[in-house]
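Quick notes on the structure that follows.
Removed: one protein chain of the complex. Kept in place: all other protein chains.
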Amino acid sequence: MPWKKLAKSDLPAFLAELSTRAELIVPQEKSGKVRFLPFDAAQPVNFPSSLVDVSLKSVFFPKRRPVATFDPADRTKLEPAAPETSPRILLGAHPCDVAAVNYVDRVFIHSSFKDPLYEAERNRTTIIGMACSEMKPECHCTDRDLSPDDERGMDAVFYETSDAYLFRALNDKGAAILKSSLLKETSEEPQKKDWPGGKYPVDPSSLPSADDSLLSPPSSLFQDIADLCLTCGACTFACPTCTCFLISDEQHEGRGERVTAWDSCQFSGYSRMTGGHNPRKTRAARVRNRMLDKFVYTVEKYGATSCVGCGRCAIICPVGRHFPKEIAELSAKAKGR
Amino acid sequence: MAVELVPRAAALRQVCDESADVKSFTFEFMDSSTLSSLPGQFVEVSLPGVGESTFAVSRLEDGGRRFHVSVKRMGHVTKALHRSAAGETIFVRGPYGKPFPVAAWKGKDILVIGGGIGLAPLRPVVDHILANRADYGKLDILFGARTPGDMIFQADLAAWGRDPGIKLVKTIDVECVDWDGCVGLLPNVVKQQAYRPDGSIAVVCGPPVMIRFTLAALRELGWPDEQVYTTLEMKMQCGIGQCGRCNIGGKYVCKDGPVFRLDQIPSVAL
Amino acid sequence: MREEPKILGLLCKWCSYAGADLAGTSRFAYPPNVQIVQVPCSGRIDPVMIFRAFTEGYDGVLVSGCHPGDCHYGTGNYFARRKLAVARRLLETVGISPDRMYFTWVSAAEGRKFSAVCSEFTERLKQLGGTEKTAAREAVSR
Partner (left out) sequence: MKELRARAGEALANGAIDVLLCWRTEPETGRVKPHVFRKGDDLEQMVFDDRCVHNLVTFLPEVAGHNKKTGAVLKGCDGRALVTLLAEKRLKRDNLYLVTVACDGVKVDGRTAAKCADCVTNVSPVADVVIGEKKTMKPAEYKQLEYIEEMKPEERWQFFAQQFERCARCYSCRQVCPMCYCETCIAEQVGPAWIDPSTKLSANTMWQLSRAYHLAGRCADCGECERACPERIPLRLLNAAMQKAVKDLFHVVPGTDPDVQPPLSVLAQDDPDSLLEGKR
């Protein structure tokens, strides 16, 4: 597919045009952070050259999502929520976030039970990804066999140059969106860079399985980490591939909803059972569960590791825990044995 | 495309008291569809506005037209369920989970060990064996409860007791007046009965602590891990391997279990 | 906006609930706006219940317990006094006007006082109209 050029000066017009065709989601700043939000012409649109502060997770898997409604006065009917089908354009998603969405597809689409609400969100959205032009300090996508200009999972991609954006459709869905008079065919092509790696390398196959002597007591590896981790939900909420959820029935002023809401394996209540029995009661157990989940358990559960190297967990941690560094050290220690 | 997390309406046909805090509920789907569950599988039962909980199917009737779950009164949903009466609409979805491989057990002797409410998931196993009696060898049932009053499925126990093809042993934790069965905790009774492992299958289900010590007792009697099946208990919510919470290592108890053969259980669980 | 304000009444079983009973048996009329919830003691009331009342759309919350010194359990109302004082200040901070909270003591013999409290509180809430309450209720129902 040929490259098309959009002058930076034409960007506002292009965004206006797109927003007439479908709901448009772009990175915009709100309350101090750049997030993927419905396009608001009054606000400036800034395509960060690298990581967007808040991930794409809530675009496809909202923090609160009704799956059924009921009338509290007559509890004999549960109406399933109807999947959303109106077309949507997602503009400016970086390769790590798109890779994260592809992983989450394994949980909600390519597993034994399909989630039609999530699948509808995915089908109605055209992803026009943006290649990163730099790597931020915590970015380590190259250690997760990704790269800042990786185009997998995108319907179209664009690169930023000094005065323009170079677009290229990757499939028909993307091509349909890029049909615009503002985009002119060009022979100019973005040059591919080779990106540095080796910041937080992890070899999943070398990682010890749950019952390895390296991990189970008397090794104090996880207790040492747990001493300085508060098991708050910040890293799991920031992580684009952490999609654990809880199901809750809620009534409010005559309206009953059964909703899914984000949950975190770091909370002590996450696996606490009615009788009070809690298999992961201690912080160390919860820390171990998250660390091994990302690189060992998800391979067993969904057939792929689930870290895309975006570094948001390291950025958001209120007490300075650096998850990628810890898992890289564990991998090196296990490999060095 | 149905949203899997949204259950189907079912009519609560019958409620019967099994013990002071356990009731059995008989359901029938409103749309008269059948529940095609196999022994060991579970369903998610929910009351709108209250919540949803996981219960093993404790009996199928009429090819799945009607199905039973036996519920111990423990928390928010079970208390609400215990307040429900026949005729009400309750919501059910499932069946979920990997069943007991009863087909692979053909020709073998079977030892069924249930602790308290743990007998509920095992009753369908006994039902299946009795329905295909010729396919299976000796059937030993060992059922333990805290007190005689906690003995659930009294009618079945009586029937199994009278059946010449079943060796039924009942035990309670502490000596009790006019009690004819054994006395003692299940792991000790297993050792007393000295069940022989040769070529037979053991199925264990009950509270986590009972399972742990009963499995240890079986190991002591020489039972190899591949001949012992158990169910693991974890907090479950979605029941379909998506919400992430019931993992033991890389295995989901709701999808890869709740039935596990002892040698397949990640040791991090025990 | 509903003209008839909806009021949650948290009454301690031993004094105020009995006072409400007495108001009824003595035929003291009082407006039906108060939905009474009986609690063992005013000390049992966790202000989280009061927060829930407001986020559920109640227009006012009446809390009434035994007079200090009469508490059936000895000290419940002393602790309640401090907790309610602090809870009131928090609700005021986030924009629930002070007139929406009526904390008082009503003994088992004060049937008349109970009906007076209910009438006065209902009237007060009607005056208030609830502009800010409408904003809060509208916002909270999202």
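What to note about this one:
The letters A, B and C name the chains in turn, as written, and every chain counts its residues from 1.
The criterion applied here is as follows: a residue touches a chain if its C-beta (ideal position, glycine included) is under 8 Å from a C-beta of that chain, and two chains touch if they have at least 3 such contacts.
Since this is a predicted model, take the numbers as computed values, not measurements.
Seen in the complete assembly, the chain not on display touches A, B, C. Touching the missing chain, out of A:21, A:106 or A:322, is residue A:322. Of the listed positions B:79, B:106 or B:138, the one in contact with the omitted chain in the full complex is B:79.
Residue in contact with the omitted chain (choice from A:1, A:228 or A:304): A:228.
Considering the full assembly, C:105 is the residue among C:30, C:105 or C:121 that touches the omitted chain.
The chain not displayed touches chain C at residues 47-49, 51-52, 55-56, 68-69, 75, 78-79, 81-98, 103-105, 131-132, 135-136, 139-142.
Residues 31-33, 63-64, 223-224, 226-228, 230-234, 236-238, 246, 248, 250, 252, 259, 261-264, 267, 269, 272, 283, 316, 318-322, 325 are the ones on chain A that touch the missing chain. The chain not displayed touches chain B at residues 51, 75-76, 79.
Definition applied: only the chains that are shown with their structure count from here on.
At the far end from chain A, in terms of centres built from Cα atoms, lies C.
For this pair, chain B with chain C, the centres built from the Cα atoms lie 49 Å apart.
Between chain A and chain B the centroid-to-centroid distance comes to 39 Å (mean Cα coordinates, whole Å).
Residue positions of chain A touching 2 or more other chains: there are none.
Residues 56-57, 141 of chain C touch chain A in their complex. Interface residues of chain B facing chain A in the complex, by the touch rule stated above, are 1-7, 9, 46-53, 74-76, 78, 89, 91, 208, 233-235, 237-238, 240-252, 255, 266-269.
Interface residues of chain A facing chain C in the complex, by the touch rule stated above, are 252-253.
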